[in-house]
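What you see is the complex with one protein chain gone and the rest in place.
Right after this comes chain A.
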Amino acid sequence: MATEKRDKEEEEVKTDDGSLKIKPRPIVQLGIFLVAHSPVFSVVFSAAGVLALLILPLLAKNTYISENALMPGSARSMLSNRDVSDGSKLVKDIKNYRLNHEGQVQKLIGKYMSEMGAEVYYQKFHPEGNQFHPLHFFSGPDSYTLLDNVSCASYGVNVAGIIRAPRGDGKESIVLVTPYDFINGGDYEALSLGITGTLFSLLARVTWLSKDIIWLVADSRYGDYRPVAAWLTEYHSPSFKDSDLLKCGELNTADKFRRAGTMAAALVLKVDGRSERFEDTLSIYAEASNGQMPNLDLINVVNYLAVHRQGFYVKVEKVVSLLSSSWLKIIGEIFEAVGKLAHTLNPDWNFGIPTADYLEGSATLASSLYSQALGIPTGPHGAFRDYQVDAITLKVSPRFPPDSKTRQHDFFLRGAKLLEGTIRSVNNLLEKFHQSFFLYLLTSPSKFISVGVYMIAFALLVASLPMVAASLYIDGCKALNNSTLNPAGNFKSWKWLDAAKQVFALHLFGLIVTLLPYFICQVPGQHSPSNRSIMWGTTSSSLLLITFATIPGCSPFSSRRHGTNWAVLKSVTISAAFIGLCLMSIINFATAEIGALLLVPTCLIVQPIKPALRSRRIKSLLGAFCSMVLLTIGFPVMLFAISKGLFGEGLVGLSLGGEFWTWLESLWAWKSATYLYIGMVHLPCWLLCLCILFHPS
């Protein structure tokens, strides 16, 4: 502080002769320089932001086990043929039982568990899913209140078995989940029970457990997620009132719900259809709600054991359509050439990767970004993330048909060995996962981009916004001073207030539109999604008209006298977009990144269309055209349609509104912050840009 003062004094002394102007500090000078040349810099920064995003697959690092305690693969597997035959027997029994009986398979599994020496209990739950409540965003997992009018018509029954660690303190546990549809479950699904049954048979007799093992067979009749979420809710928030569900069915679940300490990690195992590759395939799903990821170490352990010990082919989701896209291929080739050139210049520069790798990496990265941005969990593991438990879903696809007995033995052995190794690693943990990354994007099962790297792309994209806002504000003030002979020069610094009013009004409108679906859902009677979307659309547009009518100066069609200067309006819009994007980047980075890719160019390029048409200069016409295109793409419904097409899901043109509604419904049902972002940041900013485009200047 003192030095700062002295510096100032010195500068003042220096400039004392002649003018009274104080030389600004270097940082201020830099700021002034950037603002003065904002058009150039905004283009440079935005281009750099996009380039940084494209370059990310090149910057991906190999994953490594960060936590010393894990020591994956250091212990020899103890699985024996006896365990495998136990597992096979369970699968056979289930098949036979389902052929001959109508009753509940849960009892059979429960019997198997208790024969192994586990504590078994059954849990009944309601299948009704999440419901939208505007106030429940970010409020954590809700305690599903017990409904009084419970019907016995539909309910699910989970089975859970707990193996107590023989010398453990019983304060921690590891959870294994196998979703199984007890009514319609196929042969492949039963294999997951076989693998876990094999493992359970081993774990029941080992001496090295320090954490209890819980095996949850989730009744996936009503989806994978709901039974797991219901079980977790009851595990964490016990209800002391007897549920009416207890009386339903012949299965008595009155016995106590048993618990086993805090969960260190959870693994969800599913066996999917046949693998299209020669090896057995293991797909890892990690994204939980709002782009939250489990600790990278968990993925690393599974990946390490699967690849180096059990010889699975491990993959993570990718956007398949990108693999064949020609423009990405060209970019990949350019990067490869640049990498080779750099390598010839300096052998230490080894950042070039082959085009094929680049394509794979980009496709995986795009999928990773998309899944995180959507904010919807990619499997039942998402339910665990709500309780800060690291969990992943492993989807195994065997290379043999489900009735092949000889292959099945080997498959059970390898699958159970993989799980055993993972559990032994997690069992070695002393604290919950904390050593490795939580914020990362995957470009392959063994490559990741950490938060420090991928933030750069976003930072570069949004960096131009405050610069342009400042420069526009200065321009706008000058223009106002020139055009009006308003004596209110005292209020020079309040010029932005009119524009801010407009921006605020439209954001308020955005908030109301965001909350509208809640009320539309309350409308009595059954409505199809298309009807609801029409209801929503009409109410929103009428609301918009009301807003324009009641608040003077808001509308692009209002008279010139009330209208604010478009430059100031754009400046405030850009500031609002900047704040919105920055806030969103904290909540869900991937959403903010994709949002910035759309919103930043739109906000930067948009200009009133009338002067451009009047001037008839190619440059301004081109600008107007670009802003028109960007604004068209930027409309949320349009965006949804485009993303559908991009992900190869096909467009159903007629029911677009209905699909959009269903999509949004799923967003809010999963409490995705992306929904809030679309309603409260994207939509208002898009409307404001529209106002600027049609500004009567």
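Operating definition for what follows: a residue touches a chain if its C-beta (ideal position, glycine included) is under 8 Å from a C-beta of that chain, and two chains touch if they have at least 3 such contacts; residues count from 1.
Going forward, contacts and distances are computed from a predicted model.
Enquirer: Among "Electron transfer flavoprotein subunit beta", "Two-component response regulator", "AP-1 complex subunit gamma" or "GPI-anchor transamidase", go ahead and choose the protein name stored in UniProt for the chain not displayed.
Expert: Of "Electron transfer flavoprotein subunit beta", "Two-component response regulator", "AP-1 complex subunit gamma" or "GPI-anchor transamidase", the absent chain's UniProt record names it "GPI-anchor transamidase".
Enquirer: If I consider the whole complex, including the chain that's not displayed, which of A:Gly31, A:Gly117, A:Gly168 or A:Gly223 touches that chain?
Expert: Hidden-chain contact among the options goes to A:Gly168.
Enquirer: Kindly state which of the options A:Val44, A:Leu59 or A:Ala75 is in contact with the chain not pictured.
Expert: A:Ala75
Enquirer: Could you tell which one of A:Asn428, A:Thr443, A:Ser471 or A:Thr547 touches the chain left off the display?
Expert: Missing-chain contact among the listed residues: A:Asn428.
Enquirer: Write down which of A:Ser42, A:Thr63, A:Gln104 or A:Ser210 is the residue touching the left-out chain.
Expert: Checking the options A:Ser42, A:Thr63, A:Gln104 or A:Ser210, the one contacting the hidden chain is A:Ser210.
Enquirer: Even though one chain is hidden, which residues of chain A still touch it in the full complex?
Expert: 68-69, 71, 74-76, 165-169, 206-210, 424, 427-428, 430
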